[in-house]
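Note that one protein chain of the assembly has been removed; the remaining protein chains are unaltered in position.
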Amino acid sequence: MNTQRAHSSEFRLLVTPLVLFLLVFLGFPAIVNLIYSISDVSFETLRQPRITGLSNFAAVWNDSAFWQASWFSLRFGVLTALLECGLGLFLAIFLSPLIERRSWLMAILMLPLMVAPALVGLMYRLVLHEFAGPVPYYLWAWFGASFSFLGPTSAFWTLIVVETLQWTPFALLLFYMAYRAIPTEIVEASAMDGARRWHLLWFIELPLMAPTIVVALLIRFIDGFRVFDNVYVLTGSGPGGSTASLSIYIYEAFFKQGAIGKAVAASVILFAVSFAVLYGLNLIASRRKGAVK
Amino acid sequence: MINALRWLIFAIAALGMNFPILVTLATSFKSARELSTNPGLWVQAPTLDNYFAVFQVSDRLNIFLYLFNSITVAFIGTTLAVVLALPAAYAIARGKLGERTLLPFIVNLRAVPLIIFAIPLYMMFQWLALLDTRLGLGLILSIVNLPLALVILVNAIRDLPAELDEAALMDGASRAQILLSVIAPVCRPAIVTSLIFGFITAWNEFLFGLMLTTSKAVPITVGASFFFAASGGGVQWGVASAVMVVGALPPILLGLIMYRQISGSMTAGAVKG
Partner (left out) sequence: MGTISLRQAGKQYGAVEIIKDLDMEIADGEFVVIVGPSGCGKSTLLRMIAGLEQTTSGQILIDGRDMTAASPVERKLAMVFQSYALYPHMTVRQNMGFGLKLARLSAGKIKAKVDAAADRLKLTPLLDRYPKELSGGQRQRVAIGRAIVREPVGFLFDEPLSNLDAALRVDMRLEIAKLHRTLGATMIYVTHDQVEAMTLADRIVVLKDGRVMQHGSPHELYQNPANLFVAQFIGSPKMNVLPCQRNGDGMLDLSGEGIVDLALSSSAAPVHLGARPEHLSLVAPESGHCRGTVEAREYLGGTTSVFVRNPKLGLINVSAPAETQFGIGETIGVRIDNSRLSLFDNTGTAVRTLR
């Protein structure tokens, strides 16, 4: 009856396709996930899952590989996020006088972001190869020694470096934008107040960039935590499952072991935890906003 | 003095971060013979043989198919995402519809490990006969692209003055007409950005390609790994490098041409979302 109400029904029509699409391609899988996670199911009995309660969750809970994968993902996410953001912050601030005048420098630094992580992983197979790879070659040539980058003790750290080198540009880019967005008046005002370069950085610039730093840490942690592509192509999950991330754990449970119930139960756990964490973060973020206003 | 130091640091960073790309590029121009003697960065006798080999179609390897698949699925995954996101973004930005529910949900989706939906999707695709089809993979890639497209478009529409809509309402346009003849043309830069961004993301996707395709719809990211297991006697590094260069080139070129827009929207997606 009312104009406003007529508007909102028009708007509702406009979101409908998206909502339907999400219901089909995410809602339905989510339900399937839930049902299968409490069922005894194999590839042969896909259509007649037998509800068995929480035994799948128990299996996951008691699987040491699950905990190993969780530990890997957590460590990997935290370490790469810290390294990428630390390095990115340093480069953004230190190189900003160069980039300001020549923006193509940023284009060069951004290149790794354009390449598929899976391909980067494959590239490192070449880079680190003991006969064909330049890194071992130069190490032999200059130091007369090299070591096994993908061996049991070093694989984790190699993966950290691979991930960090590819995604530092992301943090660098965010920080550079945030750095450039600091109003010059503020910088000039603090100079009038007698701030030295170091003070300026510590008391003015970093606090102003703090929200961006938090966001970058968060995004990089999430991406590191759910890592799949480059790790999978570079080390599989080896040696001895030591580099299986949670994503790889689920993938292998499903495709290699055919343990559908276990894989799905692990998915549900991951789903619940990620949404709980994200929801909590959103809540904190909106509280903050409210407090600032 | 300090400037020289800056240049030095820049050179180290650029070299370090682009190192695998440079190595791959160099290796792709080395002959098989040179490869066994010279693993270094310098190419002594550049040759295009590896590229000829890559573009040789055999019954096991068909790079044309992989490239065609990647283009098709990226196209579907990108346009579908934008086609779904644009009207929704308009309703969210102007109708305040789902601003506190749908929008954060979809934005969070960007942060959820997508593997958790992969298994039921695999089964669903099996029932729908969408496994190993370009359409099936394209549909999934549009889910991957949705969050960023939505954030970019919602921000773009929010930045437009509401009076523009109101003028069109006074002119007698319906919401759908406003969207098509006013909002969409005015937001063209944002739409182009989300298309490019989506294309790069979709092209570079690996996990779903690995899970949902086996032969007919294999994208280049997965197809490239086939070249590593090509012949019985170990990896032919030259050919493998050439295929990686071919696979990495389209997004790199797109990225270099459009890097300004991309850098802008990366911050948008990250900070405002």
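When the chains are written out, they are named A and B in that same order, and each has its own residue count from 1.
FYI, a contact is a pair of C-beta atoms (placed from the backbone, for glycine too) under 8 Å apart; a residue touches a chain by one contact, two chains touch by 3 or more.
This is a predicted model, so every value here is computed, not measured.
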Item to check | Residue among B:Leu65, B:Val83 or B:Val182 that touches the chain left out of view | outcome: B:Val182
Checklist entry - For the chain left off this view, which of B:Ala167, B:Val192 or B:Leu253 is in contact with it? => result B:Ala167
Next on the checklist: I need the residue numbers on chain B that touch the omitted chain, in ascending order.
Outcome noted: 161, 163-164, 166-173, 177, 181-182, 185-186, 188
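In this text, only the chains that are shown with their structure count from here on.
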Item to check | Mean-CA-position distance for chain B and chain A (Å) | outcome: 16
Next on the checklist: Looking at the complex, which residues from chain B come into contact with chain A?
Outcome noted: 3, 6-7, 9-10, 13-14, 16-21, 23-24, 27, 35-36, 39-41, 83-85, 87-88, 90-92, 94-95, 97-98, 102, 104, 106, 108-109, 111-124, 126, 139-140, 142-143, 146, 174-176, 179, 200, 203-207, 210-211, 221-222, 224-225, 228, 235, 237, 240-241, 244, 247-248, 251-252, 254-256, 259-260, 262-263, 266-267, 270-271
Checklist entry - Residues of chain A touching chain B in their complex? => result 7-8, 10-15, 17-19, 21-22, 25-26, 28-30, 32-33, 36, 46, 91, 94-95, 97-98, 103, 105-120, 122-127, 129, 131-134, 136-138, 165-166, 168-170, 173-174, 177-178, 211-212, 215-216, 219, 222, 225-226, 228-229, 232-233, 246-247, 250-251, 254-255, 260, 263-264, 267-268, 270-271, 274-275, 278-279, 282
